[in-house]
Every structure is written in C-alpha cells, then in structure tokens.
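Apart from one protein chain that is not included, each protein chain of the complex appears where it belongs.
Coming up: subunit A.
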Amino acid sequence: MASITSKLYSDDVSLLVVLLDTNPFLWSGENTTTNSLSFPKFLTHVFSFLNSILLLNQLNQVVVIATGLNSCDYIYDSSSSPTTVESLENGRMPALCSKLLQNLEEFLARDQELNKDESPPGIASSLLSGSLSLALCYIQKVFRSGPLHPQPRILCLQGSSDGPEQYVAIMNAIFSAQRSMVPIDACVIGAQHSAFLQQASYITGGVYLKPPQLDGLFQYLSTVFSTDLQSRSFLQLPKPVGVDFRASCFCHKKTIDMGYICSVCLSIFCKHHKKCSTCGGHYLVSCKISGFQV
C-alpha cells in the first residue's frame, strides 16, 4: 500500500484533514443555546487545536474542508500558505484563523446561493459524503506526490444527524478509506450519536467520541485527536461501547433492521423486489435477513 513508504519519513508526521460541519441549521437558532456551544466558541476551540497540530511537528499539514448543506469545499490548506503573513489589522488573531474565517464566509455565501428555495426548511443533514470524498481525493493526491509524505488521517467534526439517503455514498467512502488505510476519527458535537461515523471509525480503525462536556472541546481534541498514527500503537484511546451497524435501504433510504439483499451486488432493500435496481438482476426466490446489533 502506498502509505507504507511513509515509513522512510519521520514516523510521526501527520496530515490531518478536518471536516467542519457548517450546517446553518445546526449553529443558528435555538439550538445553540441548548447545545452550550456557540459557533464562535466552537471555532475558537478548533482553531487552537489546528494551531497545536501545526506546532507538534514542523512537517505536519492541516487541511480544512467545510461540510455545507448543498456543497463542500476546501477552506484551508496549511501547505499552501503564502510567504507573506497576513494578519488582521488589529492583530487579534493569527494568520491561519483570519484566512480560514475569510474562506469560510465566502463558502457560506456560495452555499447559500446553491440553495434551492423550494426545499422546506428542516433538511437536517449536511453533505458528509461529499466532504469525505473530497478528503479522500486530497489524500490520494498526497499519496501520489512521492515516496515521502505524511501519514494522513481524517477528523470529522459533525453535529448534524445522519442523512440516510447518503448511506451508500458514505459507505463507499468508508470502504475506500479502509482500503487506503486512512483512519477516520469522529468527534460528534450534535445531540445524538451518529451511526455512520461509528461505523466509519470502527471499520477504518479510528476513534469515535461524543464529548459529554462541550465547553471543554479543546481538551478533548488535544488529548484524543491530536495523536498521530504511530503513537496510537502504544496509547490508549477511548473506545465506544457498541457500534450501531444498522443499514439504510437502497430504495427508500430508511434505516432498517431486517431486509432483503440482492444476491449479486449485495444491495439492501426493505421490500421484496422482482428486479434489483442497482445491478438489474432478476429474482425467483426472496429471502429475508435480519441484522444483529453488536
């Protein structure tokens, strides 16, 4: 695998790809008061964390991808920093933060434009599948850049709930991450656990954490998620008690426990279909399977 050659590099150099959840419905409105974490505070924690990552090792890289409602985009790439250091006029924050904020604002504007107004308010989920794919593409580019490259990992800071319609795309992304040996860590700051991210961490060998105390988010991030891959072999990191392995069906995107499986392409359906919509196979016999939780 490509990442084995990174052994020639120093062992603890890491490339961290952070997927920020910028779902406006998550951060604005009454939720923030109940969540005890406002968006500025959240960004403060995250920026400090990113700075600390860059401080750990001179060769560390950080990439930030924003997960919006209708689109995702790269917001920040530490390896492409310009030579001149821009800072704000009042010099209140480091260049990283100001640049990030600027890009984030522009991204939100673009995302809002993409918004089709026919859709009623209340689409809860952000496009996690899109940002995962963007992250994996970037990592693949890094793999192909030469024999010396940092060890990549993905950190998802997710607050919105899972959209079952993204099940197939997310599972595909998870499996390709597994194949490229890229761990997906998940830090869930929303109100509920995320089944997709639990599965992602379980399958790829990452860490899943839902911090009970959100105002100490920076402490969680720096204790658990700043560890590089080489150190993880001798560090103890929190393990979830169980993993929710429920799948969602391919026809209606509902989360199901028991369903029907195509014997050719293994697509999952909630009702018996004569013809599989993914691979076009015809069936004579139907058989039900039930899923067990671990």
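Keep this in mind: a residue touches a chain if its C-beta (ideal position, glycine included) is under 8 Å from a C-beta of that chain, and two chains touch if they have at least 3 such contacts; residues count from 1.
Throughout what follows, contacts and distances are computed from a predicted model.
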Legend entry - Identity of the absent chain, which is to be given by its UniProt protein name, from "4'-phosphopantetheine phosphatase", "Cytochrome b-245 light chain", "BSD domain-containing protein" or "Exosome complex component RRP41": "BSD domain-containing protein"
Inset, instruction - Can you work out which residue in A:L26, A:V64 or A:I268 touches the chain that's missing from view? - result: A:L26
Legend entry - Given A:K141, A:R179, A:K239 or A:K271, the one touching the chain that is not displayed: A:K239
Inset, instruction - Sort through A:S78, A:S98 or A:Q140 and give me the one touching the missing partner chain. - result: A:S98
Inset, instruction - Could I get the residues of subunit A that touch the absent chain, sorted low to high? - result: 22, 24-31, 38-41, 43-45, 47-48, 69, 88, 90, 92-93, 97-98, 101-102, 104-105, 108-109, 111-112, 115, 117, 119-125, 160-161, 163-166, 168, 190-192, 211-213, 215-220, 223-224, 236-239, 241-242, 252-255, 278, 288, 290, 292-294
